[in-house]
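Presenting chain A:
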Amino acid sequence: MTYEEAIFYVIAAVTVAGGLGVVTARNVVHSALFLILSLIGVAAVFVLLASEFLAIVQVLVYGGAVTILILFAMMLTRVRDIAGPMDGPQRPIAALAAAVFLGTTVLAVKETEWRGNTEEATVVSIDQIGDVLFTTWAMPFEIASLVLMVALIGSIVLARGEEGE
Partner candidate 1 sequence: MEYVLLALILIPLGVCPLFMLIPSRYPQLSRYLAALAGGALFALSLLVFIVYQFDAGAGLGTGLRYELQWDWLENIGFLGENGITFYLGVDGIGAPLVLLNGVAIFAAVFVSWNITHRTKDFFVLLFLLVSGVYGVFISQDLFFFFFWYEVAVLPMYLLIAVWGASSQFGTFSRTKEYGAMKLTLMLVGGSVLIFIGIFALFVEAGAGTFDMVVLREQALDEDFQKWVFPLFMVGFGVLAGMWPLHTWSPDGHVAAPTGVSMLHAGVLMKLGAFGILRVGMTLLPEGAEFWAPVLMVLGVTGAVYGSVSALAQTDLKYMVGYSSVSHMGFVLMGLASMTQIGVNGAVLQMFAHGVMTALMFTNVGAIYDQAHVRDMTQFGGIAKRMPRHSAFFAIAGLSSLGLPGLAGFVAEFHIFVGVFRAGYWWAGGLGILSAAITATYVLRMLSRAYFGPLNEKWADLKEMRLGEQFAAVLLIAMILFMGLWPAPFIDRISDTVEMIPGITG
Partner candidate 2 sequence: MTASLEWGLLAPEFLLAGWAAFIILIELFWGGLGKERLGWLAALGAVAAGGLSLIWVDDATQFGELADINDYTTLFRVFFCGIGATICVLSARYVSDRLLHPGEYYALILLAVVGANGMAAAHELLTAYISLELLSFSLYVLTAYAKFDLRSNEAGLKYMLLGAFSSAFFLYGIGLIYGATGSTQYAEIGEVLSGDTSDIEWGMYLGLAMMIGGLGFKVAAVPFHMYTPDAYEGAPIPITALISSLSKAAGFAFFLKLFAVAFLPLIDDWRYFIAGLSVATMAVGNLVAIQQRNIKRLLAYSSIGQVGYLLLGIAALSQDAASALVLHMIGYAVTNLAAFTCVILYYNWTGKEEIEEYKGLADRAPYLALGLTIALFSLAGMPLFAGFTTKFILFQAAAEQDLLWLAGVAAFFSFVSLYYYLIVIREMYLGEPEEKTRFPTPWLGYTALTALIAGVFLMGLYPKPVFDIVEDGTNTIFVSEELDGGEDLVGVP
């Protein structure tokens, strides 16, 4: 085991632990915190994958914006006041399904002989990314802006209080 692998395993363990926490924690706020942990772990994975740019995006977008949003939402919906269990009656089936899914996926992933270099990650520079993002991928970029606009409009229209509310 190379040291890189060791680091990977540590990070992976943290990420998975975070994920596990998200889906099992009894306290919703803990869940959110676990999510942050997991997201940070993923960002670290990106670093391992030589994609620092993505890692930065990940931390900014997720660690910053998304989790904050989620915490706000939790606050506004007074999630902590809700009585009763956090998990539904479907939990055993869910676990089974997840296990089966995991098994299948892992098997498929392992069995596939991916074409290309499966041992060495290639560094992709931020320049390159920036370059193609506005040339080759201009159309998704434009559309993504529309998506954000829709999300924005939608959030405002739906969330804002109306007269008499």
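Picked so that all candidates are chains of the complex that A comes from, given by their letters.
Everything below uses one rule, namely that contacts are C-beta pairs under 8 Å (C-beta built on N, C-alpha and C of every residue); 3 or more make two chains touch, one makes a residue touch a chain; residues count from 1.
What you see is a predicted model; the values in this text were computed from it and never measured.
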| item | value |
| --- | --- |
| Identity of the candidate that touches chain A (this complex; choices 1 or 2) | 2 |
| Residues of chain A that touch candidate 2 when the two form their complex | 104-105, 107-109, 111-116, 131-132, 135-140, 142-144, 146-147, 149-151, 153-154, 157-158, 162 |
